[in-house]
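Only one protein chain is missing; all other protein chains are in place.
Should a chain be cited, it is by its letter among A, B and C, assigned in written order, with residues numbered from 1 in that chain.
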Amino acid sequence: MSELSATHFLLLSAALFIIGMVGVLTRRNVLVIFMCIELMLNAVNVSLIGFAWELHQLTGQVFALFVIAIAAAEAVVGLGIVMALTRRADTVDIDELRQLRE
Amino acid sequence: MDWQRLLVSYLVGFVLLNVLLGLMAYMTWFERRVLARLQHRVGPNRTGPFGLLQPIADGIKLLAKEDIVPANADRLVFLVAPLLSFALAPLGAAVIPFGETLHLFGVDVPLLVADINVAVLYVLALGSVGVYGIILGGYASGNRYSLLGALRSTAQVISYELVLGLSLVGVLILSGSLSLQDILREQQRTLVIGPLTLPNWYILSQPLAFALFLIAAVAETNRAPFDLPEAETELVAGYFTEYSGFRFSFYFLAEYINMIVVSLLAATLFLGGIDGPIADGVWWLALKALFFLFFYVWLRATLPRFRYDQLMGLAWKVLLPLALLNIALTGLVRLWGIGAL
Amino acid sequence: MIDFSQPTPVILSEVRLITPTRRELVLNMGPQHPSTHGVLRVRLTLEGETVIACDPVIGYLHRGVEKLGESHRYAQFVPWTDRTDYVAAPSNNLGYVLAVEKLCGIQAPERAQYWRMIMAELTRIASHLVWLGTHALDIGALSVSLYTFRDRELILDIFEKFCGARLTTNMMEIGGFSREIPPDLPEMVREFCRYFPKAIRQYEDLLTENPIWLARTKGVGVIEPEVAINYGLTGACLRGSGVNYDVRKAMPYLLYDRVEFEVPLGTHGDVYDRYLVRMEEMRQSIRIIEQCLEQVPTDGPLMAYESPYVIPPHKNVMTTAEDMQRHFIWVIKGFSPPKGEVYHAVEHSKGELGYYIVSDGSPIPYRLRIRSPDFVNLQSLPYMAQGAMLADIVALIGTIDIVLGSVDR
Partner (left out) sequence: MALSVLVFWLLALVSILGALGVVVARNPIHSAIGLVLSFLNVAAIYLVARAEFLAVVQVIVYAGAVIVLVVFVTMLVHPDDLPEFHGRRPLRVATGLILGIALLAEVTAAILARGLRGAPGPWTEETVAAVGGNTSALGQVLYSEFMLPIQLTAVLLLAATIGAIVLARPEAVSERLAVARRLLTISLAHPRGLDQPEPPLALPAGRDERVKPAGGGRPIVLARSADEFTERPAWGEWRPR
């Protein structure tokens, strides 16, 4: 562990991913859940970059670029849905939103 | 690690930062004087000769004012947001080349703080992070005018950042580099068209991009006629309604630093920066930047303010398609130039 | 189409529809706000930046001017009229003085009437200049206000020369003018008339064809002619909608039937039309002033001294016992007009300014009522504001041209 290697990146990636996951599982605010999902996507990017760096490959960076693009698309659509939902339900509480479905 | 180089660029950065802060203070004086002349007034002329000490007096006054935090403000965010705005503003100047490398005491001193190979993107990234100072300040004030100002500002900065970025793509296609140093080097060549010998400034080959950049830059710095986030006749003062004392001055100064940085950037990207007809040097850059700064003041004295929907319409319906058109045309010309068509 | 003969039914579910939901923002604009022209408070319900409802709240500058009028002698009330619409004081004076003169059956001498017209038209220009400056400033055109205030100074200089005061002039007196016109005043006014068209061109250069100005004013705040009439709008707010009503033409007072001028009418009824109409009104005012200067006799009486309701001439007060006694009574007790009620309207820069006076034969009016034009015009704000953007609100407040001293009285 004295030299920087992909292991460091993977550890960071795992930590960020799991923090994001816990957030998704425990939080109730749709917007916070949304942010946690972004965090998880970003965590994946960290590991991709780590591998790319260790293996002298650019494919990892290219993948990360795609993930960022898709995350942006997801953000746009996701926030659009949140806006539409809150317009109808006047809340951002995921539990209340679920009750509305029934 | 080359410690000597690091030290030199630290020193250059230090000097640049101080020069920038001084310039910014005098930018307020310059604006008030020019605006006054345009409006048949005299402007500040009581503090020192020609009112030259006015910025200092203003600074002292602002520092001496009470730093008020509203009762229903989000205290921590409220306190930090102006610092964020102020701290990010001068960073853009770090990538602007101010001249050729100097040789001082046997040390090479590049007149550039950092030659990053993604300099253009770096400036854009700074702009996009800079909006946090505004949006957080507006949110944290707990005031509806501030909130509306912050909302407007967010939408505006995102939209115009897009135009700003796309307007630069043409320049990037022509220069083939994201580094400002390379872009400058490209522009220092001369362009010979028949009997004419012109500098290879990108304003000549990219006039549309230049116009788009100029408009987007005015919007990006929240200046008239795009000063909606702080439109005093609608939103009192927009996102910094609740700020006072030095936190207010931080927002104020950040705006002026942004203006100077954007002017320097426009001069470097489109007008050849330090390149001039005779005796290349930082004075040419200063002269060109000064023209842009005057342009800012001129706009403010002349034009009414856009409405929010008109502003967004302009960005998305007019400027963005034009920027895309410019990219397509430039790309075609470039392909034709290298014989790929 | 709404049936005008029936009152609009209020349906409770509809009321719920317009009460603000959580998504909506209720924004208090004013009473301390840079562009509500004083202490107007506007309660806005916003959805995003779109105005759902707009509720003007007035009364922050209410001083009970009408009630004060009912405890002051007739001549004492003239300075109070200065303080209603304080940017157009001579016009207020004129409206009140004409009403009292109508009550007493006095007619001011011809020369005084011409000078009253000149002063009233200068006032119109001065008031429109304040309107233009602040209106443009609200929309964001910074420089126009400084240009207009620069030129308004010239008018204020004329006022100062004429009566010694600049803002609250207390210029008109019941019966005419008791002091002689300063000899160099006509030349001063003429000089202004020569200069001012150039100034108007300067404002128009900055605004009339400016694309941002057009975008901000065209199609904004449309009032249809029938709506304008329903609201009882007057002045440029009404004429901008294309309805021809100008008190100077419809019920000529002073000597307005002897001068030639035209009443500009708008064609679309929006903010831009009201702007065009007011700009043209300033030009027409210059025309009127020029004609008055030509027609006004160079000497002759300025005061209807033959009437017993008028203050006796200064020289006679000092020399004859009878006039001294009359003067004493006039000042201490005041004059007592005949019993009756009277309404007189003048075309104020903002619309029809009317003074309604009920006299019970005592030196103090039994009832005094001011029909201030901007109070009536302000009612159209909610109508214009719905569906507009937040930024339009300041344009709409500006286009009505209110002065809160006159709205609240």
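Observations on the model:
In the analysis below, contacts are C-beta pairs under 8 Å (C-beta built on N, C-alpha and C of every residue); 3 or more make two chains touch, one makes a residue touch a chain.
Model, not experiment: these values are computed from the prediction.
Hidden chain, full complex: it touches shown chains A, B, C. Touch with the chain that is not drawn comes from one residue among B:A36, B:A125, B:L204 or B:A286, which is B:A125. Contact with the chain not shown here comes from a single listed residue; of C:Q32, C:S71 or C:T267, that residue is C:T267.
Residues of subunit B that touch the chain left out of the display are 74, 77, 116-118, 121-122, 124-125, 127-129, 131-132, 135-136, 139, 144, 147, 150-151, 154-155, 157-158, 161, 177-178.
Counting the whole complex, the residues of subunit C in touch with the unshown chain are 1-2, 4, 8, 10, 14-15, 17-18, 22-23, 25, 47-48, 50, 52-55, 204, 208-209, 214, 218-220, 222, 224-227, 230-231, 241-246, 249-250, 262-269, 272-273, 276-277, 279-280, 379, 382-383, 386-388. Taking the complete complex into account, residues 1-4, 7-12, 14-16, 18-23, 25-29, 31-32, 34-36, 38-39, 42, 45-46, 49-59, 61-62, 64-66, 68-77, 79-84, 86-87, 92-93 of subunit A touch the chain not shown.
Note that only the chains that are shown with their structure count from here on.
Here the CA centre of subunit B is 46 Å from the CA centre of subunit C.
Subunit B has its Cα centroid 33 Å from the Cα centroid of subunit A. For the pair subunit A and subunit C, the distance between C-alpha centroids works out to 63 Å. Shown for subunit A are the residues in touch with two or more other chains, of which there are none.
Shown for subunit B are the residues that touch two or more other chains, of which there are none. Residues 25, 27, 33-35, 46, 49, 136-143, 146-147, 150, 206-207, 210, 212-213, 215-216, 389-394 of subunit C are the ones touching subunit B in the complex. Looking at the complex, you find that subunit B touches subunit C at residues 35, 38-41, 144-145, 147-148, 152, 224-225, 227-228, 231-234, 236, 300-310.
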